[in-house]
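Read through the structure below, which is laid out as structure tokens, and then see the notes.
Heads up, one of the protein chains got dropped from this complex, but the rest are sitting where they should.
Chains here go by letter, A and B, matching the order in which they are written, and residues are numbered from 1 within each.
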Amino acid sequence: MTTPSILDKIQSAAGNDGRHGQLISELFSVFLVVTLVFYFLVFAFLLWAIFRRRRGDSREQPLRAILAGWVGLIALGLAGLTTASWVFDRRLARADSGPALEIEVIARQWWWDVRYADNDAHRVFRTANELHLPVGVPARITLRSSDVIHSFWIPNLAGKQDMIPGRENDLSLLPLREGVYRAQCAEFCGLQHARMALDVTVESPAAFAAWRAAQLRPAAAPAAGPAQAGQAIVTGRQCASCHAIAGTPASGQVAPDLTHFASRRTIAAGTLPMSRANIAAWITDPQTPKPGNNMPRVPLSPAELDAVTAYLETLR
Amino acid sequence: MSPRDLPRDGPELTGKALHARLEKTWGRAPGLWGWLSTVDHKEIGVRYIVTAFVFQALGGLMALLIRAQLATPESGLIDPDRYNQIFTMHGTTMMFLFAVPVMEAMAVFLIPLMLGTRNIAFPRLNAFSYWVYLAGGILLWVAFVLDVGPDAGWFSYVPLAGPEFSPGKRIDVWAQMVTFTEIAALAVAVEITATILKQRAPGMTLARMPLFAWAMLVVSLMVILSMPAVTLASSFLLSDRLVGTQFFNSYEYGDSLLWQHLFWFFGHPEVYIIFLPAAGFVSEIVQTFSRRPAFGYTAIVLAFAGTGLLSFGLWVHHMFATGLPRLGYAFYTAASMTIAIPAGVQIFCWIATMWDGRPKFHTPLLYVVGFVIVFVVGGLTGVMLASVPIDLQLHDTYFVVAHFHYVLIGGAVFPLLGAVTYWFPKFTGRMMSETVGKWNFWLTFVGFELAFAPMHWLGILGMPRRVYTYPAGLGWEISNMLSTIGAFVLAGGVLLFVLNALVSMRRGKVAGPNPWDAPGLEWATSSPPASYNHAHIPVVTGRVPLWENREALPVVHGLRVDDRELLLTTVIDARPDLREPSAEPSIWPLVAALATATMFVSSMFTPWAALVGAVPVAAALIAWFWPKDPNVHPEPVID
Partner (left out) sequence: MGKPRFTADLSPLPTHGFGHRALTWWGEIAFFLIEGTAFVMAIAAYFFLMNQEQIWPPPPFAPPDLLAGTLFTILMLLSEIPNGIAKHAAEHGELRKLRRMLLVAAAVGLALAALRAWEFDSLNVLWTDNAYGSILWALLLLHTLHFATDWVDTLVLAALIHTRHGIEGRRFVDCAENAMYWRFVWLSWLPIYGLIYWLPRLVS
């Protein structure tokens, strides 16, 4: 059991859990040291100016010489930092190259539409608000937006890139440590910008393959009972007009894909932890935990709610 | 050539008799009408400063609401819609209604006094600009109170702020407020440029001009060259929203990055427009309280100019995460780093002035010390953010919030508080309490550090900006709580400052013309100055006129006293050139401002208002400029 530290946080640029993040942290350390040195110099000069015992005559000439030296020192420091920045930029670019796992993320107000690409069309699958990545394997994320500007940011792994409607950006990742992380939208995108998070799981290649295989399977038909009744409601009523569940008639494209909904860590892009109670709470009233989001309140009787919840729980 | 028998200042007309004549000519009618029609730069300057501080208080209130909400995770104190309006109002108010206006306002009051002239150039334009500014501020705040306040952040990115994703009037209010405030700021910039270039006292060559005047000259040129970009951008936004243009619509050959380029082309120089006047304040304060002329005058002037110039080449560093070509970014990193050089030069020169002088740590100089301590941190975190890889982690996080509050509060507000304390006797005739001032400084300093230092850590720990809440368990709780406590302490400091000012206006120690024994020409007038500023226009022989001429200030004479007349001098050498008639009080600037405000506000509802509304504006402007009868003289004063 490792000692919990501030660096074990799951949404932290100091986490250094990916190659890009590590390089940036190294660069930051260089900057921190150099800037601290300069701050110390300025502070020391200030203190001296305040506490110095005056001896009457003005020291204009030596001060001019020191000014020239100071300018030179600053220029040198800045040149060094600019060079360091450029060097690390090149190293980051090199970390981007090579074959990679291709993923496409389309940001929407206020959730993430995730598509794992593949040359074989039968191996493409869609999920929402989550990312699974095999450790040690490069991944390239294509970033798009269907409405306003969002920004994709997994601080533990790398810097961010904006998702701009009408443009396609990309972000490269190289996760180095297994674990769970939290990403968050980093460009103000409207009412629920604060509740637009993404669950990231970095796992062994074997575990990733298993997850991927599970994702490719359509939703299992539920056993008889409330879950079956729930399926009938979900695929027959408004739910299907927005949501898709592979293996059922539900094929709405404008809301998160629900095929493996219950296998996710959270509901509604990080708003609520996944649990039976929270599924029920969300369906009953999506507007209270995340006011203004695009899911309407769907009127359901208590029995119907029970059935729908039971069905959704089967979608693993 | 004017007839010889007209009354003029000089050896025959000086002292009390001159004062009476000049007061009659340069004073204004008492009561409301006089107040509404005044063109006295001092009166308008004070009006501007007070209004700006009211907006600062309102913006600060918004900040306290933000901090109250964020003190704890998942706080349900404020709903997201209101919160998004609140943080937008905070930034918008501070940047458009406080920071730039207050700096321009200080210049409006001080520059004519410092240069030895009787009024600012284009006095009626000055009056007009205040009313337009006030109208813009009222528009914004009335809208907010009515729940129609803008809610897309102070820089209002499209497509979020566009017609599809922000229906209603909220963003229209924001965009039109920008139009109001930019017009006001541009007008003042034109006045200050003309005043500095043409109305300096004889002998005040550019090389002898006060450093604050140099700062304001550079700032005015920056305003002139940067504000058109944001005016154009906000006009494009309004027209996309109201009349169906497609500037920012990527589905119709438009581009949301066009907004970002136009906005930040203004937005980056904007922050130096806010900082450079403060650098001017620091230069003046450090000189007076170190009791020696500023060290490195030429270097400081070059640093001002260099900062102004460079600031136009940095704007893309706000867009490092948008996916533009990396090679282009490298240029902006280099430029963003380079601007640290003139900053470093100024810091050295100011500290060197203290080091080499005999400093007295009265409250204004304390604020300068606080400024150095805080601003340099902000400058250095700015250097960090100039690096693209580092920025890609820290952009849009609380690290950036920390950075810009360090440079804005450290770099502008601290010097401003010092400047208000320093020139308070000139504004009001009384001194602020020195004891309260010292307590005030420490309270403000400690509150500031507590409020903003933890934000660096929050950014590194992954907390994004502009979030109305955050989950527990990410390690953000303690820093947020400390920050909230600090914010309230800082608010206490600002409140104490205001109380000190208000009480001192009535009960402060009465001040003579030059209570600090300062060297500038503004200290040769009474405290507060008479309506005509200097009784005789002074002649300047060096950079520190009152230190160089302790017994008697040399003056020129021969200006008419029965008509408003001031002296125009040549641009470089300040040789006397023309006797310029200066504008009399007039109600037309107010009328024109009302017509302009009506036109702008109604054009938010229908584009035809722009056309129809232009007619009363034109009428008001024609009335404004229509010359008065050339041969009217005021009644001769009988002693």
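As a working rule, a contact is a pair of C-beta atoms (placed from the backbone, for glycine too) under 8 Å apart; a residue touches a chain by one contact, two chains touch by 3 or more.
Every value quoted in this text rests on a predicted model; they were computed, and no experiment measured them.
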Chains in view that touch the one left out, judged over the entire complex: B
Candidates B:A52, B:V190 or B:V413 - the one touching the absent chain: B:V190
Per the touch definition above, residue among B:L22, B:I86, B:A535 or B:A574 touching the missing chain: B:A535
Omitted-chain contact residue, chosen from B:G34, B:P73, B:P228 or B:G492: B:P228
Residue of B:W26, B:F109, B:F247 or B:Y272 touching the missing chain in the full complex: B:F247
Residues belonging to chain B that touch the chain removed from view: 1-2, 4, 8, 10-11, 14, 121-122, 186, 189-191, 193-194, 197-199, 202, 221, 224-225, 227-229, 231-232, 235-236, 239-240, 243-247, 249, 252-255, 258, 261-262, 265, 513, 524, 535-537, 539, 551-559, 565, 567-568, 571, 576-581, 618, 622, 625-627, 630
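By our rule, only the chains that are shown with their structure count from here on.
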Inter-chain centre distance, chain A versus chain B - centres from mean C-alpha coordinates, in Å: 39
Of all residues in chain A, those that touch chain B in their complex: 6, 9-14, 21, 23-24, 27-28, 31-32, 35, 38-39, 42-43, 45-46, 48-50, 52, 54, 58-60, 63-64, 66-67, 70-71, 74-75, 78, 81-82, 84-86, 88-89, 92-93, 109, 147-149, 151, 153, 155-156, 158-162, 164-167, 169-170, 182, 184-195, 270, 291-292
Interface residues, chain B side, partner chain A - complex: 79-81, 84, 152-153, 157, 159-160, 164-165, 250-251, 255-257, 292, 295-296, 299, 321-323, 326, 330, 333-334, 337-338, 340-341, 344-345, 347-349, 351-352, 354-356, 358-359, 361, 369, 372-373, 376-377, 380-381, 383-384, 386-397, 459-462, 464-471, 474-475
